Each structure stands twice: as C-alpha cells, then as structure tokens.
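Just below is one structure, and these are the notes that go with it.
Only a single protein chain was left out; the remaining protein chains are all shown in position.
As written, the chain order gives the labels A and B, with residue 1 at the start of each chain.
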Amino acid sequence: MSTAEAVELLRVEGLRTHFFTRHGVAKAVDGVDFSLAKGERLGLVGESGSGKSVTALSIMRLVRDPPGRIVGGRILFEGQDLLALDEAAMRRLRGSRLSMIFQDPIAYLDPVMRVGDWIAETLMLHRGLGRKPALTEALRILRLLKVPSPEEVVHAYPFQLSGGMCQRVLIATAIATEPALVIADEATSALDVTVQASILKTLTELTETLGTALLLTTHNMLVVRKACSRVMVMYAGRVVESCATDNLFQAPLHPYTIGLLNSVPALESIGQPLVPMAGEPPLPTDTLPGCAFYARCPLRQSRCQVERPPLQEVRPGRWSACFFAEQAGRMRHAAG
Amino acid sequence: MAVTPEIAPVERPVWRPWALMTRHKSIAAGSAIVLLVVLMALLAPVLSPYDPNEVHPLDRLKPIGSPGYLLGADQQGRDMLTRLMWGARSSLAIAVLPLSISAIIGLALGAIAGYLGRLSETLIMRGMDVVFGLPPILLAIAVSATLGPGLVNLMLSLTIVLIPPMTRVTYQVVVGLKEQAFVEAARAAGASSFQIIFSQILPNSLAPTIAYAASLAGAMVVFGAGISFIGLGIQPPDPDWGRMINDGREVLDLKPHVSTLPGLAIFVLAAGFNFLGDGVRDLLDPRMRQ
Partner (left out) sequence: MLAFLIRRLLLLIPVLLGGTGVVFVLIQLAPGDPIDVLMGVYSSPEARAALREKYGLNDPAHVQYVRWLWAVLQGDWGTSIQQRVPVLPLVIEKFWITLLLTGAAALFATVLGVVAGVVSAVRQNTWIDRLVLVVSVFALSMPAYWLGLLFIFVFSVQLGWLPTGGLRSFIAEKTTLDVIEHMIMPGIVAGLTPAAIIARVARTAMLEVMRLDFMTALRAKGLSEGAVILRHALRNAAPTIVSMTGLQIGYLILGAALFVEIIFSWPGLGLEIYKSVIGRDMPMMLGLVLFSTCVFVLLNLVVDIIYRIINPRVRDS
C-alpha cells in the first residue's frame, strides 16, 4: 500500500520548533515535512537530540512554552491545521482523536491515582461517561490488551505495577477513545527487552484492529523494523532519509543512516564487528550553512560545508538529504 | 588498598560577594538591612544623642519630629531614637547567639546519633522527642520563668528550645549521608568513625544545618522580643524593642508612636533576616533552587 492511494491522515509541512534558552536559540526541529496515511505505521528514528521527540510533542502541541515554541509550519490533521486551532479545540482532540504514550511509563502516570481511574478519566472526559461505566469500559480495554488479572490492576497504584504493566495502562488510555493517531514517543526504550517485544506486538496488533495510525519515535532501529512499514531518519532537527522500512535496511541512501545501521547489531550483519559512529552531532544552538552531518560524514565534499542538501526523491519512494545518495548506497553494499 | 572517594560532594561556594548580591536580590536586600542594624547597634554609644536611660520629665511623650527628639520621647521623656539604637543590641544578640550555639550542639548530637546509631541514637533522639513534644513557646516561657529575667537567661532559654529541632535536622541529613558512596568508601579505606564524622559527615551536614538556622533568625527576633514583651525576658530599664512595645501599650490610643516604632524596628530587622535566610537557603541547599 503506497501513501499516494491511501487516505491522508496527517501532513506536517515545514515544521519548525525552537527553544529560546539563555545560551541561544536551539533549533530542535527545523523544517520537517512528512505525511501519514490512515492506519499507517511510521517510524521516526534518530539519536537523542535529533528532534524526533520534539516533533512528536509539536504535533500534540505540548511543547513547553517557555522555553519552546512552534515558530513555523503547518500540521494538517484530518484536514484541519492544528496550529490554527484555539486551545479549547486542541484539547478536545488530545486524548480523543490523537493520543500519546511515553518513554518512562511509571513517571507518566499520576502516582496517587489508581490506574483504573486514570484510564476512566479519559473516557469520562471525551465520551461523557459516568465514573462507573468508565471504569467498566477501562476493565474491558485492559482485557482486550490481554492484561493478566485486570480486576486487580485497575485498583492498583502505578508504584505497585511493573514498567511493562504501566505501559499497557498508558496504551489502554491512548486507545480507549479509538483515536485516529497514536504517537508513541520512545514507548519501549525504558523497558526490558522481553517486555519491549510484547509491548510492540500489542501496539501493532491494536492499531491494526482499530485502524489507528501510529507514529513511533525511537533511537532503536530494531524497534522500527518490527513495528513500522515506513521510516524517517532525523538528524539535527531535519529529516535526512525517508522510505519503506525494508528498503532502508537493504539499501540506505544517506551516510548517517549507514552509520546508524553499522552501529547496531542486525540479522544481516551477524558476525561482523559493530562500527560506532565517530564524532558528536552539532549543538542545537549552532547555525550551520551546510549539511549538519558534515563533520562526521565519510563522503563529505567541500560543497557540503557551504550548501545544505535538500530532502529529494532520489529513487521512486526513496528520499534522501545527501548530494551523494547513490554513492552512499554503494558504500553500504561495500561494507555489508 | 587505598580507596579514594571519587565524588567530592562538598561543593564549596566560591566567595564572590558582589556576584552574590547581584544574582540574589534577597541576599542583597537582607544583608543591607541587617548591616544597617548592626552599624546602628555598634555605633549607638557614639551616635545616639542621649543616654538610653536618661529621663527628661518635661519632655514626656514628645511626638515624632520634636526638636531634640527626632523620633519623639516616651512616657518618661527618654529619647526614642536613642533607645531604639541601644535596643538593636539585644535583638541582634537574640537573633544570632542562640541559633549559633544550638546549631553547634545540634550538629554534634545529630552527628553522633545519626552516624553511631545504637544506644546514642535512642538516647539522644528519644530525649529530643520528649522535649520536642512540648509546644516550643510553652517550653521557652517555662524556662524563661525558671531562669528569671535578663538577656543572658533569655538567650539561654531560646538555645534550649532550639536544640531539639537543630539536632533533628542534622540527624536526618547524617542518616542520609551515611548511606552515600563516599562515606562507604572512606569506611572501606579504614577511616575510624571519629575521622569519618569530622572529615565526611560534619562538612557535608554543615550546609543544610546552617541553611536551617539562617531561616530561623527572623523568627527568633520576633519570638525573643515577644518573650520580653510579655515581661519574661529583658527587664526595664534596659532598652529592648519587645519591652518598649509593652511600655507603650498604655498610651497607644494617644501617642501610638511609643509602641509603634519599636514594633516597626522588630519587623524590619526580622524581614532583613528572613530575606537573608531565604537567600542563604537557596545558595546552600541546591534542592531548593529554582
């Protein structure tokens, strides 16, 4: 299924979110474009500080102001520009049409609220249910998520539950209102590997059943591979590569993606040494005229330092922000 | 095997007074006020126009701004300005000395109870519970009444009242410190309890205890003057702000300045100490910083 035929759910155009700090303006997100179809699962990959989480928060309009502010762009969700909505209208969408789950599940639950009430709160707010019916519904959703002994879980406080269980509670909350889009921000990163797998499975199955789109941010390539049909790689506030997940793993077209793939263990590279990427990403407060990856890039030319490579469709359905995308593609083959 | 503690947890504040003043407005405001009162108290013998107990029967209850009496005179014709300047001495002593002495005692007791534990912990902390179980004002009044009037006795009773809370604060800090890696490291390196208390525990519990003491200085000014106000602290004719308020009560409806001015003095000095205390707490206790 290609995005062109599918019904578009979300379109982000030229999104720029900056943080105004004492040390200067940090351009956490600096011109991000992408779109997401109904029911599609898109992965947003990058190191910490690449701007993936800020992109996610910007779509929810939950960037803390001050210091952060969305300074440009449009976020079209179900046809309306979220950035043009007033706060009350935005609140009606949050938790009902688009919802979010987070990295450290225990920290993202109210420590003094029973988790049943936490799930019910969303249902009471958006579906106008009373407390009793909302709790019954919460119990039903937990059963749907195959949570063991849900009757006990609803009466528990977050500190009495495991991290994985808390994440299931957050997922239950997120899908309780059958939203069109769920944003999962590093939703598995803080969990044990075994729990990670089962949470990912739950997420993919649920979104498939409900026809919900999923935007999943992660620094973990393997998570994307398991859960997403399409992937976007972010670096220093911009998208550097975007394509179908399989393509990315077979033939990446950006030197940064190659570096990322070489630094993580993968099925294809079993037996090969892992190559950590040299150098550090630029500071978000730096203003660079050229490519942000220049300092770390094995393919760099003098042109890259003065001119920023735009995100271009270098092959059908393959987007890369590198002047030497084809060379990059051959580089991966040489290495792998 | 020598184990060097890797963490150097004592963050010694760099002493740059000017930077402190500009960064922390409350320290600047507080120290300006306190400094002014200190100068007033020190220079009272030089600056004050009269002797604090000199009576002028003809000039009784002169209003503010009368010639020769900048801030008026009280019922016995004593100069208000002079008595306010001399009265600053007891208020400053009450604010500083009981807190310092009780902080030292509290540090010692808290460090012993917290670090050594066992019998010393039970004895010291349960003993403090008993004294702390009494409402502090009740205790202060009972001790003041027992010891009799006078500045020294007042300070002694305030010190006694302050020891339990000071000990508790230190104790809680020390119990927390005891578990920390650098103390364990010192213990593993073979340091004796005595060495650890002096080289690790005390230096690190100093900041929270000082911050706590600093936050109480303003309250001590108000409270100490209050004891004198109800007649248990400093006795006439010695000039004291709390006492002066009480002396002025009988003429409150006609000559309000006699009791209003010393009250204002207490308020201003207490505010100065409170601003200073807030600033010191922010500086020494990073958890409280915003």
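One rule holds for everything that comes next: a contact is a pair of C-beta atoms (placed from the backbone, for glycine too) under 8 Å apart; a residue touches a chain by one contact, two chains touch by 3 or more.
Not measured: the values here are computed from a predicted model.
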Practice task
Based on the whole complex, identify which of B:L39, B:L123, B:A145 or B:A188 touches the chain you can't see.
Solution key: B:A145
Handout entry: Among A:E8, A:D33, A:E47 or A:D104, the residue in touch with the chain that has been omitted
Key = A:D104
Completion exercise
Of B:V131, B:L156 or B:V175, the residue touching the omitted chain is B:V131
Exercise for the section: Could you list which residues of chain B touch the chain missing from the display? Expected result: 26, 126-127, 129-131, 133-139, 141-143, 145-146, 148, 218-219, 221-222, 225-226, 229-232, 242, 245, 249, 252-253, 256, 259-260, 263-264, 266-268, 270-271, 273-275, 278, 288, 290
Exercise for the section: Can you list, in ascending order, the chain A residues touching the missing chain? Expected result: 57, 60, 62, 91-96, 99-100, 102, 104, 107-113, 121-122, 125-126, 157, 159-160, 170, 173
